[in-house]
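Please read through the structure below; I'll follow up with questions.
Presenting chain A:
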Amino acid sequence: MSGPAPAPAAVEVCDLTRRFGGLCAVDSVSIRVETGARHAVIGSNGAGKSTLFALIGGAQRPTSGAVYLGGVDVTRLPEHRRAQRGLARTFQHANVFGPATVAANVALAVRRWLGCGYRPWPDRRREAAVKGRVAQLLETVGLTGRAGTPAAGLSHGERRQLEVAVALASQPSVLLLDEPTAGMAAPETRRFVELVAALPSTLTVVLVEHDLEVVFGLATHLSVLHLGRLLADGSPEEVRADPAVRAAYLDARSLAS
Partner candidate 1 sequence: MSRLLADRSVPGGAYLPRALTAGRSVPVHLLALAVVVWLVALPFGASAYTVGVVGRILAFGLFVASLDFLVGIAGLPSLGHGAFFGIGAYAAALLARDVTAVGPAQLAIAAAIGAAAAGVTGLVTIRSRGIYFVMLTLAIGELARQVADSWTSLTGGANGLAGVPALKLIPGGGSVVIAGHIYWYVLAMTALAFGLLAAVRASAFGQALKGLRDNEDRMRALGYSVTGLKLAALFVAGGFAGLAGSLWLTQLRFVSPADVGFTTSALALLCVVIAGSGSLWGSFVAAAVVIVVRDELGTVIGGRGPLVLGLMFIAVVYLLPRGLAGLVPGGLRPQPQPALGTGVAE
Partner candidate 2 sequence: MTGWLSDNLASILNGVALGCLLFALAVGLSLVFGVLDVLNLAHGSLFVAGAYAAWRLADDGSLAGFGLAVVLAAGIGGAGGLVLTVATRPLAGRGHLDQALLTLGIALVVTEVVQSWFGRDPHGVLPPLAGSVEIGGGYPIYRLALIGAGLALALAVDQAVERTRVGALVRATVCDPDMVAAMGVNTLLVRSGAFIVGGALAAVAGVLGAPLLGASPHLDAQVLLLALVVVVIGGLGSVRGALLGALLIGQVQSLGIALAPRQAPFLLFGAMAIVLVVRPAGLLGTRAAAA
């Protein structure tokens, strides 16, 4: 034995499989996401990306295989437990608390993180701390001016920003972004990319994306899924050059490399 054991990956899935009857949505996928990476998962529609996210997040259980967070086997853990272990995710479809204001949305997440989510009596001091943290998070994502708007009244891009603020509230070590720029106009997309680029390097970001400009602009590592299987896995340059990937996926889109 020479040297210390390699540091555990922030997220690792081993031979992960999810079947729905005869359909295999995710087929023996093994991916390792290093700490601090900006790891993108791409693939055409139906490739299994969202299912993979659901499996990592805990919303679904795999048919076989394992999910590890920071080296710990979390396959058996339910969703809220994985959240407590530092995993946060945003959702493909707007998943906010509609009637609540932007500030209230973030406050729900902050309170849980500060450990006072279940407190059954009013507490001025704690609420002040919560309010402060909420303001900080809204500042980070650029929604300070919209704090009092009900979430249902936000534009699409703003809702995405809100989702990131909510996700960040739990000071996660791993952030899963599920198609964050889907439906965004170009300036919103740019703003979003800046936001993600500015996130701390201690935070591991895994994102599912269709927008290849965003992917190649942000990603340090790429995994390509095709029909549920892992097609390629490596640095952006490696993946771009991979002939199998070109055939199945990249050539169909005109790409400025």
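Candidates were picked such that all candidates are chains of the complex that A comes from, given by their letters.
By our rule, a contact is a pair of C-beta atoms (placed from the backbone, for glycine too) under 8 Å apart; a residue touches a chain by one contact, two chains touch by 3 or more; residues count from 1.
Source: prediction; values computed, not measured.
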item	value
Touching chain, any copy counted, for chain A within the complex - options 1 or 2	1
Chain A residues within the candidate 1 interface of the complex	57, 59, 79-81, 83-84, 89, 91, 94-101, 103-104, 107-109, 111-113, 116-123, 126-127, 147-153, 166, 170
